[in-house]
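Note that this complex is displayed minus one protein chain, with the remaining chains in position.
Then we have subunit A:
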Amino acid sequence: MTEWQRKTPLEWQKYVTKEVNVTAAEKHDYKGWVLTVDPVSANIVLVTFLEDGKVSVLVVLGHAVQEVGIVKEADDEMREKLALLFMPGESQSHGQEELEKRKSSLKTWLETNHIPVTEQGELQRTLCVAGMLTIDPPYGPEDCSSFNEIILSRVQGLIQGHFAAQL
């Protein structure tokens, strides 16, 4: 267990959205913006935005990390770019009314399929299935989170079916 792997999530978080130099095993050196550190494996995800608009992603495995040095902080633009990377559907905006419609139609659909659904969160925006899975706006298959991959794939399948039925 290396020093890097022994760090706590709060310590790893200090590196997120910073530009860093990573020294890894066998004298490998990497540089890039830290998108995230996986709290399970301690893997560091480094992102570089290339000139042709492409994004280069390099991940250093947690066990191979020897040293991480912060080069500089991100400005607002970079912070936003990093936050949106890999995130589903956030860029397309849905009106408040449409979101409400999507939510109630999905809720009805799940209930028709005998799946227990509740609403939770401050604004009741998040749907919660059997206390094990949450669906955030805009309520697509990509917006489901669950620690149980079996339930996740079943409910994602159902939502997919719901959208297919609507088209």
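Everything below uses one rule, namely that contacts are C-beta pairs under 8 Å (C-beta built on N, C-alpha and C of every residue); 3 or more make two chains touch, one makes a residue touch a chain; residues count from 1.
Quick note on the criterion: contacts and distances are computed from a predicted model.
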| item | value |
| --- | --- |
| Undepicted complex member, UniProt protein name, chosen from "NEDD8-activating enzyme E1 catalytic subunit", "Gem nuclear organelle associated protein 7", "28S ribosomal protein S9, mitochondrial" or "AP complex subunit sigma" | "Gem nuclear organelle associated protein 7" |
| Option touching the unshown chain, where A:37, A:68 or A:135 are the choices | A:37 |
| Residues of subunit A in contact with the chain not shown | 1, 5-6, 8-13, 16, 24-26, 28, 30, 35-43, 45, 50, 54-61, 63-64, 86-88, 112-115, 130, 132, 145, 147-151, 153-154, 157-158, 160-161, 164-165 |
